[in-house]
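Below is a structure I'd like to ask you about.
For this depiction, one protein chain was excluded, whereas all remaining protein chains were kept in their positions.
Going in written order, the chains are labelled A, B and C, and every chain counts its residues from 1.
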Amino acid sequence: MVNPLQRIGILTGGGDCPGLNAVIRAVTKTALYRHKLEVFGIEDGFLGLVQNRIAPLTSDNVSNILTLGGTVLGTSNKCDPTRYPIENGDADPQFKNVTDRCLEHIKHHQIDALVVIGGDGTMSCAANFVRMGVNCIGVPKTIDNDLEGTDVTFGFATARFIATAALDRIHTTAASHHRAMIVEVMGRNAGWIALHAGVASGSDIILIPEIPYDIDKICEAVLARSRHGKRFSILCISEGAAPLNGKQVVDHYDPTSPDPIRLGGVGKVIATQIEDKTGIETRTTVLGHVQRGGTPVPEDRVLATEFGHAAIEALMAGKKNRLIVMQGRTVTDTDLLAAEGKQRKIPLDHPLVKAARDVGVQFGD
Amino acid sequence: MVNPLQRIGILTGGGDCPGLNAVIRAVTKTALYRHKLEVFGIEDGFLGLVQNRIAPLTSDNVSNILTLGGTVLGTSNKCDPTRYPIENGDADPQFKNVTDRCLEHIKHHQIDALVVIGGDGTMSCAANFVRMGVNCIGVPKTIDNDLEGTDVTFGFATARFIATAALDRIHTTAASHHRAMIVEVMGRNAGWIALHAGVASGSDIILIPEIPYDIDKICEAVLARSRHGKRFSILCISEGAAPLNGKQVVDHYDPTSPDPIRLGGVGKVIATQIEDKTGIETRTTVLGHVQRGGTPVPEDRVLATEFGHAAIEALMAGKKNRLIVMQGRTVTDTDLLAAEGKQRKIPLDHPLVKAARDVGVQFGD
Amino acid sequence: MVNPLQRIGILTGGGDCPGLNAVIRAVTKTALYRHKLEVFGIEDGFLGLVQNRIAPLTSDNVSNILTLGGTVLGTSNKCDPTRYPIENGDADPQFKNVTDRCLEHIKHHQIDALVVIGGDGTMSCAANFVRMGVNCIGVPKTIDNDLEGTDVTFGFATARFIATAALDRIHTTAASHHRAMIVEVMGRNAGWIALHAGVASGSDIILIPEIPYDIDKICEAVLARSRHGKRFSILCISEGAAPLNGKQVVDHYDPTSPDPIRLGGVGKVIATQIEDKTGIETRTTVLGHVQRGGTPVPEDRVLATEFGHAAIEALMAGKKNRLIVMQGRTVTDTDLLAAEGKQRKIPLDHPLVKAARDVGVQFGD
Partner (left out) sequence: MVNPLQRIGILTGGGDCPGLNAVIRAVTKTALYRHKLEVFGIEDGFLGLVQNRIAPLTSDNVSNILTLGGTVLGTSNKCDPTRYPIENGDADPQFKNVTDRCLEHIKHHQIDALVVIGGDGTMSCAANFVRMGVNCIGVPKTIDNDLEGTDVTFGFATARFIATAALDRIHTTAASHHRAMIVEVMGRNAGWIALHAGVASGSDIILIPEIPYDIDKICEAVLARSRHGKRFSILCISEGAAPLNGKQVVDHYDPTSPDPIRLGGVGKVIATQIEDKTGIETRTTVLGHVQRGGTPVPEDRVLATEFGHAAIEALMAGKKNRLIVMQGRTVTDTDLLAAEGKQRKIPLDHPLVKAARDVGVQFGD
């Protein structure tokens, strides 16, 4: 039987994530070397599909990109071809469904299937093309590690590494100065980075979205350490941590606000509260974008290579509309949209939460 | 019911491994904080048990050790209480079984169970005490990741990280100079470090003990790269890689040899052969002990914390003579001696071997 | 002649700085090993002198601290014995001069000279004791590298290393997303960290306190890059950068403010302005305390060792009230108060500024 697949397209959507280039490289090399397919790179996510910025990817194009952060294909954060802005300069923007234009470009390049690397939003866009008959294989991407259906995502290990390194550095500052030090890490909906980096760094207090925090218990924990002669407390806090009976504090830009620099994530809010209630000097560091840039740690390079390879293998096995995932220690695949809108939060009885509590970590409760 | 456990002893045996202190800390803190046990640290592995160098471990003793390499308890490489050398200075050493002496010391300190952190040899020693009625919980330790019964061991991720960082650095030297560069990494019997670091660094050739190498195929791969205009080849080689129909080359010291510095592991042997057969300049770096020292990467700190915690939880659940292991993503336990003498080699059809081949990696065959 | 020196005291004051422990170690080992002096560690800066928290430092106390961040002696930020708060809980605090108490403690421990490691504030306190007849040798400390009289201070190289590593990571995020990325680094009065880390990371725009910025020129530079097809701009900004005809934006906590989390340093202000004026998405990372914690880079370990050693050598040479400094490549000493209140700002014609401009860096003008 002739293999019906001859040409594949590949794109990356959504936010940055260490390992994207490793996926692109593995997809391209496996397709070229192993299966003699042609590979077309689509620039800037679905935006490049709309604008027909599509070009062949050769072996040379993916040489030496394994260790690079970012994505050589570029990405776009919020391009949805079903709602494409047609008059940008207008005060009242108009949107148009440009899916047809994308399908033409796919047809023009004779692309038989798309490998789509991205998060929730990107997979939703992909689903639209699936409905139009385009075979899409998804490779999930989130440094937050919070995708339902896969036990781990690439990028997470790198974020954990960077957060832990920062916490290690903060540790000595705290110890010299009798201070509480807060490090705010990524994780809007799930606390995987904070949990892992907190345990890895020996943080005293870990706050995650899954366990709403009682500020009085936190302050009491800080004071208790002080009473026991400890000179400092380290707090590792997810950006999405929220108080009991309260809501998330979001650090955002609002250029239309009369006070456009009114800022301050949950870390700064808690710092102020600890200072007020305990009198102990408290400082906050917000790690921000350093967590999602730069060279991936080896774990992520390997995982991304496995995921990229598996995407092509799934295609060659005749599979359609699947999402590559890791279950246990096995790379496998699931329905492309199985995970849509579902977040893998940390269960309250997660063994690592229990282990952390037992070695003395205070959570929000 | 009264908990029969009140005092536990803990020791570390065998070679160095990043994460040992994280296990010691997790065992001690869980025992002290969660279960109000007393913990006794035994110095230098079973040697300290023979010599009664045993002292209480407090919370302060294990503060700030999470990030430290090595083991604060010390270790001894080859102490077997059933064969303890009694006359060291003698040309003809005599051995004696000093198990009774150890049992006295255990009894003297009223130690109810031992947590034994170590490799194969350490577990064999522990088995001897099990037969004498001492409950031992084992925590497996090998940076080589080659223990049967567990999908991963702590220390491996750190070794992989260090090996990959070295390969990343070597890469640019090779590219500037039209050279083949060899990095010899740890792994006498199994090639996990070479496989992972090789894939993570984009090595061109990976040689592991599980796939005997044909030197002609390696040289051909190096030449083929040269013909395709690639200026360099990177080889990542397990110290235990062996030629087809040949045996391992061991880099060892033999002070009784007339030529006591005759040295050279497999990396240097292969370098000479590549230079001879291809005329391409080839250099070797042997990473050695840097792979097993220094601060553990976050992944190993978390895993070691989980293993240490699980050891105490197993004890408190009334379990006896178990080995803590990771199966899939779950920490569990198995028979203490289940893994004795069994090595977890890389299966030839391992998915990562297949993925590596498909992205263009040359193995020994 | 009998050496009149037999006992020295040592203290660290002011903010954290990588290399403090290396100084303490070098002072202590040189004093103990080379000159058979006794060394007394004073806890928490001058606060420990007021409170008589003073204890002998042995060789063991300073073993293994060379690579540690922070200070094993502890520090206090604002303890001035001439203005010591006597009633802390009071709404209207009272201050008292407790210099006499300090002199008693010095006398009680028979301390012949003090080695004082700190910044401007610490040296001013030391000057008070000099006037009372206590010989003080100062070792300057500032990660900002802005002390008049010395060409370099320890801690700076580590801050530069951390800032550069963050900029390296940010680079890839910017490139993938068509963004301007701002990294705000330390340097309230002088821009050494921003200048060096900016050049080291290939930043496109570097803003330092010495060159007030014209926001229109910055925006034009960002737009010009965009017009030339560059997908991103990296801005490395000193926290003390200020606009032309404007003043510094200080990111501070004011718990009495009705809006206690109203925050935002200069980086966030500029980000908002760039977004407004260019429409290009702009994100800010504020590095904060990670720059002053953790293990020092080798350069700082060596420099701190030289400074600590030189402090004892100055004492043994009979010198009084000197500050250890580096001039060119030579460690020497100057008057203890020579640098008081003087900041070493970057001259506008500094060769590195010129080199940076010539390779295409845009400064504030």
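The definition used in the following text is that a contact is a pair of C-beta atoms (placed from the backbone, for glycine too) under 8 Å apart; a residue touches a chain by one contact, two chains touch by 3 or more.
These numbers were taken from a predicted model, which means no experiment stands behind them.
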item: Contact set of the excluded chain (shown chains only); value: B, C
item: Identified contact with the non-displayed chain, of C:E43, C:D168 or C:D333; value: C:D168
item: Contacting the left-out chain in the complete assembly, out of C:R25, C:H177 or C:H289; value: C:R25
item: Option touching the unshown chain, where B:T71, B:T99, B:S238 or B:N321 are the choices; value: B:T71
item: Positions on chain C contacted by the hidden chain, ascending; value: 25-26, 29-30, 33-34, 64, 66-67, 151, 157, 160-161, 164, 168, 196-197, 199-202, 295, 297-299, 301-302, 305-306, 309-310, 312-313, 328-331, 351-352, 354-360
item: Residues from chain B at the interface with the omitted partner, ascending; value: 12, 15-16, 20, 44, 68-71, 74-75, 77, 162, 166, 168-178, 181, 231, 253, 255, 259-264, 268-269, 271-272, 275-276, 283-290, 292-294
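Everything below uses one rule, namely that only the chains that are shown with their structure count from here on.
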item: Other chains in touch with both chain A and chain B; value: none
item: Most distant chain from chain B, judged by the mean position of its C-alpha atoms; value: C
item: Centrality ranking, top chain (CA atoms only); value: A
item: Geometric centre distance via CA averages, chain C-chain A, whole Å; value: 35
item: Chain B-chain C separation of Cα centroids, rounded to whole Å; value: 41
item: Chain A: positions in contact with at least two other chains; value: 168
